[in-house]
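In this view, the complex is presented without one of its protein chains, the others remaining in place.
Which chain is which? They are A and B, in the order written, and residues in each are numbered from 1.
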Amino acid sequence: MGEIPILKIRDCLLVSIQVDMHDRLAMALQDDLTQRIVQDRARGVMIDISALEIVDSFIGRMLNNIAAMSRVLDAVTVVVGMRPAVAITLVELGLTLTGVRTALNVDRGLEMIRGIIDRGEREDDRRDR
Amino acid sequence: MIVETDDTMPVRTSDDVVRARQAVRARAVAAGFSLVDQTKIITAASEIARNTVDYGGGGTLRIETLRNGQRRGVRLTFADQGPGIADLKLAMTDGYTSGNGLGLGLSGAKRLVNEFDVTSAPGQGTVVTLARWK
Partner (left out) sequence: MTDYQNLILSVIEEQHPQLLADWLSALTRAGRPGAALHRDHDTAEQAKRFVEQLRSGIRNGKIDDISTRDWAPMRELLEDVSRSRVAQGISPTETATFVLSIKEPLFELLRRNVGDDADRLARVVWAATQLLDQIGLFTIECYQKGREELIGRQQQELLELSTPVVQLWDGILALPLIGTLDSARTQIVMESLLQRIVASGAEIAIIDITGVPTVDTLVAQHLIKTISAARLMGADCILSGIRPQIAQTIVHLGLELNVISKATMADALRLALHRTRKAIVDRAAPSPRET
């Protein structure tokens, strides 16, 4: 078990990234999530980054990896809570989060996942960002 | 131009990267940077710091706060004695990566700051200087 708690909300998993991530923690998180998606038969993964003051290419890589891995396991990944300053910086940085949907907050994120699952959309139909 | 503060710290481990971010934030806040400007320089610092640890074999970060008349700025100098960058031009292009990542380390960081300079050659280590002005 890594140091980042993973919560289950119905058939979704919620991860809140609070601390400064480094390699070991990122790897542990990805491993834990993979396990839990299978274990809990999760259809959605929500990553709450509202506590992150910066998102650099390392975090971007991690988010993309998690999305790619979830897609293989037929789960939808939604990143929620991005701060305005972070969004502005990412645009400037030119970093794109491929295969990652975003929503303003956890509520919206859940609605989004619900909508996608109910509409029976496949993960490959995701909007490109 | 006056150098108001001048501190150097090691950048060798992942924990050092975290510390480096915190130190840069502290200086940016003290220099009166807006939230967005703080975010930009801290993100740029994070990018280069990781490069220093992952590819440079570890090195140092020098943080200076500057004053030029009414303007205030923060200058960061990352230095390592690592293998150096063989093809600098290539490394500066978007999307280039030597690891399995998104690249964007150098070219991205450059977009986030006002002044950017890289000096590197195979076997001679790397020095990256970035500065952002309020």
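Assume a contact is a pair of C-beta atoms (placed from the backbone, for glycine too) under 8 Å apart; a residue touches a chain by one contact, two chains touch by 3 or more.
Model, not experiment: these values are computed from the prediction.
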Residue among A:L33, A:I59 or A:L97 that touches the chain left out of view: A:L97
Missing-partner contacts on chain A, residue numbers: 80, 82-85, 87-88, 90-92, 97, 101-105, 107-109, 129
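Here is the rule we use: only the chains that are shown with their structure count from here on.
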Distance from chain B to chain A - Cα centre to Cα centre, in angstrom: 27
Interfacial residue positions of chain B with respect to chain A in the complex: 14-15, 17-18, 21, 25, 35-36, 38-40, 42-43, 46-47, 50, 94, 100-105, 107-108, 111-112
Complex contact set, residues of chain A against chain B: 20, 22-24, 53-58, 60-61, 64, 84-86, 88-89, 92-95
